[in-house]
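Here's the structure we're looking at; comments come further down.
One protein chain omitted, others in place.
Order of writing sets the labels: A, B and C. Residues in every chain begin at 1.
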Amino acid sequence: MGILLLEQPLNAAAAHAEFLVEHGHHGAVAAFTGVVRSESGGVDYLYLDWYPGMTEASIRAIADAAKARFDIREVAVLHRCGRVEAGEPVVFVAAASEHRRAAFEAVDYMMDRLKSEAALWKREVGDGVDRWVEPRGEDAVSLKRWS
Amino acid sequence: MGILLLEQPLNAAAAHAEFLVEHGHHGAVAAFTGVVRSESGGVDYLYLDWYPGMTEASIRAIADAAKARFDIREVAVLHRCGRVEAGEPVVFVAAASEHRRAAFEAVDYMMDRLKSEAALWKREVGDGVDRWVEPRGEDAVSLKRWS
Amino acid sequence: MAKVEVLFFGRMADVAGARRKTCDAVRLLTLRESFFGADVAAVRMSVNQVQVFADQALNDGDEVAFFSVFSGG
Partner (left out) sequence: MAKVEVLFFGRMADVAGARRKTCDAVRLLTLRESFFGADVAAVRMSVNQVQVFADQALNDGDEVAFFSVFSGG
């Protein structure tokens, strides 16, 4: 599965199922799915601007860093780009390991880095809302845990 | 979904899919699946002894503690009992939240507590192997992070 | 004497050589000693599905369990 940047809907359930089949035998599979919140202040959809080529490379660099840093066997990162409707998954990250702590930490680490180091630009659009989103202070704090 | 103790095979992919449908709209879903390792030193299967009633109560207490402690909306804990073959899932834990950090921590916390506080007794059986498993030192260290 | 159901789980079922017995007993620790002797450091116990850590009197119909340390997940 590896790294995928998708303009089409991301099927997180199918990705998780496939990852379990292929890599579950290592013993520990941690996963994270981020969904566009439907209840949050009038946002109808996200638009994720991306830079073809550079965006994929930035995501791959994050996955490679996780594999180098943690005792894990395999990772998957599926990330949407383009228009993502409220209620749809925007990101799916998984890691397989023989050790549950390594699997947890790898997924946690990749999510932190994706928030601020993947070449993506998030715009929230909805009823009276149209704004580019910048990483929040808590994202920077969360990222700093790994440095 | 909530809490389930299963004598039959645990379908972690289906559980994850169902959890996403029901609770994904909160925004952040973290999940962990533990699978009986097929490559580990001749273990053909696990046998998980359980105490009907008390085992379910002990798992429910862990899930309730996670809900009280973290800013999460829903959790799922599916745990096998009885004979679990190598390659089969033994546990699936998920948490949904509006905040990814809370979702991660709740799953991590529940796994740590399940290892040593769920009323289950794990026996490894295989080629020349038949032993009751006790929590490892690293499990105790991991658990202590929450106290 | 109270008549109690005694259950054994995990390694303690092997040690006691039983999964379930009906016994006449007065106190929990005396009952435990009858199965495990003095070497009881690893024996956990519950009465009516609540884990207990000290001696107590037993009543007719109580469900007692003896078991090894938990290992789930």
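Basically, contacts are C-beta pairs under 8 Å (C-beta built on N, C-alpha and C of every residue); 3 or more make two chains touch, one makes a residue touch a chain.
No experiment lies behind these values; they were computed from the predicted model shown.
Student: What are the shown chains in contact with the chain that isn't displayed?
Tutor: Touched by the chain not displayed, across the whole complex: A.
Student: Consider the whole complex, including the chain that is not shown, and state which of A:Leu20, A:Val43, A:Ala63 or A:Ala118 touches that chain.
Tutor: A:Ala118
Student: Residues of subunit A in contact with the chain that isn't shown?
Tutor: On the subunit A side, contact with the omitted chain comes from 34, 48-51, 53-54, 57-58, 79, 90-91, 111, 114-123, 132-135.
The rule is simple: only the chains that are shown with their structure count from here on.
Student: In whole angstrom, what separates the CA-based centres of subunit B and subunit C?
Tutor: Once rounded, the distance between the two centres reads 26 Å.
Student: How many Å are there between the centre of subunit A and the centre of subunit B, using C-alpha atoms for each centre?
Tutor: 23
Student: Measuring centre to centre with CA averages, how many angstrom lie between subunit A and subunit C?
Tutor: Going by mean C-alpha positions, subunit A sits 49 Å from subunit C.
Student: For subunit A, which residues are shared contacts with two or more other chains?
Tutor: Within subunit A, no residue contacts more than one other chain.
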